[in-house]
Structure formats: structure tokens, C-alpha cells
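Please see the structure below; I have some questions.
Of the protein chains in this complex, one is absent; all others appear in place.
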Amino acid sequence: MWKNFLKGIIRENPVLVLLLGTCPTLAVTTSVANAFGMGAAATAVLLGSNIVISALRRMIPDKVRIPSYIVIIAGFVTVVEMVMHAFVPDLYEALGVFLSLIVVNCIILGRAEVYASKNRVLDSAVDALGMGVGFTLALFAMASIREIFGSGSWMGFEIPILSDFTIPILVNSPGGFFVFGILIAIVNAVTKRKTGRDFGCAGCPSAAVCGANDGSLQNAAHKDHAAGSGKGPDDTAEEGGK
Amino acid sequence: MKREATKSIVVLTGICLIVAVLLAAVNHVTAPIIEASAASGAQASLYVVLPNAAGFEEETPEGEVPQTVTGVFRDTGGSGYAVTLSATSSYSATPMTFTLGVGTDGKITGVEMTNYAESKDFGDYPSTYVGQDSALGGVDVYAGVTYSSQAFRGAVEDAFAVLVEMGGVAQGNKTDEQIIDELKIQLLPGARNRAGAPKLKEITVSDPSVQQAFAAENDVGYFYVMEADGETFAVAVSTTGGAVCMDLTGTDVTAQQEALVQRALELSDASAIHEKNQTAASRALPDGAQLTPISVSDQFGTVASIFTVSGGGDAAYAMVCSPYGYRSPMKLVFLLDNMGAISGLRVSGELIQDSDYYSNYTLDESAYIAGIIGLTGETADEDATLISGATMTADGVWTAMQDVFAAFKSLTTET
Partner (left out) sequence: MIRDLIVIIFTAMLVNNYVLVKFLGICPFLGVSKKLHSAVGMGLAVTFVMLLATAATWPIHTYLLTKFHLEYLQTIVFILIIAALVQLVEIILKRYLPALHRSLGIYLPLITTNCAVLGVAKNNITEGYELFIEAMANALGCGLGFLLAMVLFAGVRMRIETAKPPKCFEGMPITLISASIVALAFYGFAGVIDNMFM
């Protein structure tokens, strides 16, 4: 159980290891507060959808699996949206469109497909919490770097000295890509992971969902990174270099 | 197979319905809270711009209120007014809304943007307005977001107009520089571009009484800032021979400052412009037509040169205009008969500028001109000059046409 929880935080961290959910990771990490808000919202949706999907896993016919998951996830996202709009309007404004885009966040649909649809409710809930916390921590780390060096503050509190020497580009879009790149490189170096790991459907659990293991796709455009597409995330982390 | 399909549809529909019902329930709970917080958010901005306010009471200003002003609130404690504004720039589809606080001394106490997608790009521009009075002497258009900052400034001006009209605050004093900028527009209207800005370039004139001299970029006239007896005057001279002088209170002193006006007229040598325009005008006329430049004393519009025509068929006068179109000034030659009706129009260069911008835009120019010929000051209306899709160009033609008719009227009454 505890191991199940921890895997989402370290070994299978959705952002830094599985390279999922890059859009919100880059977009909302301009401040630590936003990152926390996003992480909490995604965790709530993940928890809710994992529990419901796991509970309904025997009822949902295979054919309408994906549409059903999407509806359930979209339902939870809308609930979270409305609750945040009502009780934390500032955060709601700051996250903007990315709040509703949790619907298409690969982490959520990926966990539903890979884990919740095959496991018991309790396990799915633990898995959701682990992944959610892992997502939140990754956002938190990234936002801390960007906010401290980009705005000279942390959680909105000004840091003396640093606030006089800010690097504003870090809180803009180029800085997002840059910090994320550096962060992954650090993770690579620390874990001594075999590098050369690439982005693409290989690391994305929704590859199976979105049709990436459809034969035509592999043969045509995805030839270059089709290796391992359709595999679950559990066995992709050590994909070999070229 | 069939049973499975039915089951799929039933389950999916069921899930959709349950989710929809749950959402409706949550919405029922949160909607009032969202509405309440939105309303208090609007109120909150009032306290941000007037921090010492005791409470706010909405005022209903008399008379016509500009569209940009969405609400005027008076501080019940008497520290001033808060005005909510909504300005739409031609750049963005969403209006920017903001709240402006004005103290009883007529100075801006605070600006709070309440909704503006590009507010990040706006930086601290709005805060440069704090401390300004209705003259807005110290703020410029913000480079990079020109349209938005123009709309912003316009809305602030509207807010002051309403407050001054209500008797809430006193009008601020303008600096000499601002007054001169306004006189440039007022005295030499023909030199304005479509955005209403005077397009003048500074020239050097060696005359001790002249502090600053400008020539209109479209060759319709000159503008001088002159000094006499320690007082500053603005003198505008049009290339058609008109001259007017005003002091900085906006009083016409042309008659009193005769020497100054005379000096300005001497400095304004437009013969080169007329020569150029004469060539342009002669292209609109049959060969052998004789053109003689003449002047009128009271025209400051877009007409740059007026010629009498002999041997040009119906045409008795030729007038060369340079109104601003979409971007740079156009050059239009209007021919008028003895009765003041347009007997010809020639466009030098292209009427629709930047034709690659309007890549699929085709204007049948000869048909367009045919629709204008025969019009007089009495019969002309704006529809004749309308070019759909090229409003700015059409506006320019219409302005020029009105100026031409005005010049003709002045010609016939003067002689």
C-alpha cells in the first residue's frame, strides 16, 4: 500500500519521469501558489475519477470505455471548477483555461485506463493520491525555481536581495521550457537513468487510448518513437538509448 | 452483439445523465456564491482606488454619458469619486474594464484593472496616471500596446468629462505644450490622419519670433509657435493662403496680431508644392489646359492647391487634396465646373493602398469615380464615397470632398 503510494512520487513521477501533463506543468508554474492550486485540483479530479471508474469497472462495456471515462472526468473537472470559482476566485482566474483542460490531461485518463480500470477501489484511490502528490510536488519544485529567480519571491513573499536581481524571462514562456529542461536533466543525472529517453507515445499511457498502437500509426509517422507504445508506464521508465 | 451495443448505449447515456444531474446540483449551490463574490469584487475595486472611502453611492449623471463610463460612484465620506470604465480597443475583442478613483482635488488617486487579458503587457502603465488631473499632462501612449493605451486614455478622458459635467471635480490646467498640441489639430484640421493625430514635421525657420515651426506631412499647411511681446501665439497657415492666429487661451487674435500673421505668411512658401500639384492636376485635364494657382483666405482643410482652369472643357477649377487614407496621404485631383459640381476626379497612385494587404480586394475605380461625378455641395452624401471594407480610405475621400465644396463656396463668396 505504502509502496503503491510512493511510486507515484518518485519512481513513476508523472511529470519528471513519465513526462506527462507537460502543458499545465509549463503554464501554471509561474508562481508557487498557482502550482499548488493546479496540483490540488488535479489530485481531486484524479482521486474522484479513479474511485468512480474503479467502482464501475465491471459495469462499463469495453466499447464505450473511453467516452465514459471522459464524461466522468469532465464531470469531476467541472465540479472542481465550480467549487474553485465559488471559494477561491483569485486562483480560479489565475489558472484560467488550464483548470478545465485537466479533462485532457494525460495523467488522469492514463491512470483511469492503466490502473483504475483494472484494480480495486482502495488501490485505485491510493494510486490516485500518489500520482496527484507526485504531480503537485513536481509543479511545486518547478514553480519554486521560476518564482524565486523570476519574480524574486516565494509563495508571494518577497525575498530580500534576490528581488532586486530578478530574471523576468523565467516567468515567461521561454523560461518555462528552459527550467523544465534543466529539471529533467537534473533528475536524469541524479538517478543516473539511462538517457536518450525520448518524449512521445512511449511514455504516455493514453497511447493505448488514443490509438497510437493502431498499426497504421506505428508504421507511418510514429516509427521513430513507436518502441514500447501501448505498454503501461510501469515498464517504460528504462527504455534504452539509441 | 446487439445486446452488447444496447448495453453500451444505455450505460453511456446513464453516465451522462447522472453526471449532468450532479453538475446541476453543484451548480445550484455554487452559482449564488459565484455571483455574490463577483459583485463584491466589483465593489472591492472601488475601495482599492479610493482607499479612504467610507462607502459608495451610485450617481446617475445627467445628460449623455459616454459608452465607456459604466458607473459613477460617490464616496459618502466625501473623499472623491470612483468611476468604472469599459474601453474597447480595436486590437482586442474583449473590452478592458477598470476602475478609476478621482479625489475631490480632481487628481487621480488610483487605477485598478478589473478585467484585461493583456494587462500583463500593460505593465505599470495605468499607474502612471495616478496623480494626474483631467489635463493628463504627464502620460503618453504606451509603446507596444498603442491601441490599448489609446483606448485606455480615451476612457479616462471620458470619466473626467462626466465628473466635470456633474460638478464633481474641477478641470485640470493644461500645460502650454498640451494646448499647442490641441491647437495643431484645431487650427490645421487638414493635417490630421485618420486616427485624428496631427501629422506635422518640425522644420527650421530662421526668424527670431518663431519658437517652433512645423510643416504638414501632407503639404496642406504650416504651423508656427510664435512669440510677440513676451506672449506665445499659435499661427496656422494653409497652403491655399489662409492664416489664423490664436493665443493660448484659445481666442482668435488674427486681427490683433496682424504683423505676426503677415510674418508667418511670408515664411510659408508653398510655390514648390503648388508646382508639383499643378503637374498632378494637369494630368486630369486635356492637353493645353491652362492652370493658374489662386488662394482663398479661410480654408484649412485637406485642399493643398487650388487652380483656375482655362481651356479644360467643363472644368473651371482644379483642386488638389491630400487626405489621409488607410496609412499615408492620398493625392486626389477634383475638377469642378462653374456651378461647383464635380466634373472629374483623378487619383494619383492607388486609391486602395497596400493592395497586397487587401489581396483579394478589387475596387472598380472608374465606376467609383463615376458615382462621384456630378455631385455638388448640396447633393453629396457620404454614401457616394463609401467603399465597403476600406472605410479609412472612403473616409478620406469624403473629407476631401467636403473640403473641396467648402473651398468652392469660399471662392464664390470671396470673388
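Per-chain residue numbering starts at 1, and chain names A and B are given in the order in which the chains are listed.
We adopt the following convention: a residue touches a chain if its C-beta (ideal position, glycine included) is under 8 Å from a C-beta of that chain, and two chains touch if they have at least 3 such contacts.
All figures in this text were calculated on a predicted structure; none of them were measured in a lab.
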Touch with the omitted chain, as defined above, among A:14, A:134, A:152 or A:176: A:176
Candidates A:9, A:82, A:114 or A:171 - the one touching the absent chain: A:82
Absent chain, residues of chain A that touch it: 19, 22-24, 26-27, 67, 70-71, 74-75, 77-78, 81-82, 96-97, 100-101, 103-106, 109, 169, 172-178, 180-182, 184-186, 188-189, 195-201, 204, 206, 209-212, 214, 216-217, 220-222, 224-225, 241
Those residues of chain B which, in the complete complex, touch the missing chain: 19-20, 23-24, 26-27, 31, 90-91, 93-94, 117, 121, 143-148, 195, 327, 357-358, 361, 389
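Methods note: only the chains that are shown with their structure count from here on.
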Centre distance in Å when chain A and chain B are each reduced to the mean of their C-alpha atoms: 50
Chain B residues within the chain A interface of the complex: 4-5, 7-9, 11-12, 15-16, 19, 22-23, 26-27, 29-31, 33-34, 37-38, 41
Footprint of chain B on chain A - complex, ascending: 59-61, 63-64, 67-68, 71-72, 74-75, 78-79, 82-83, 85-87, 89
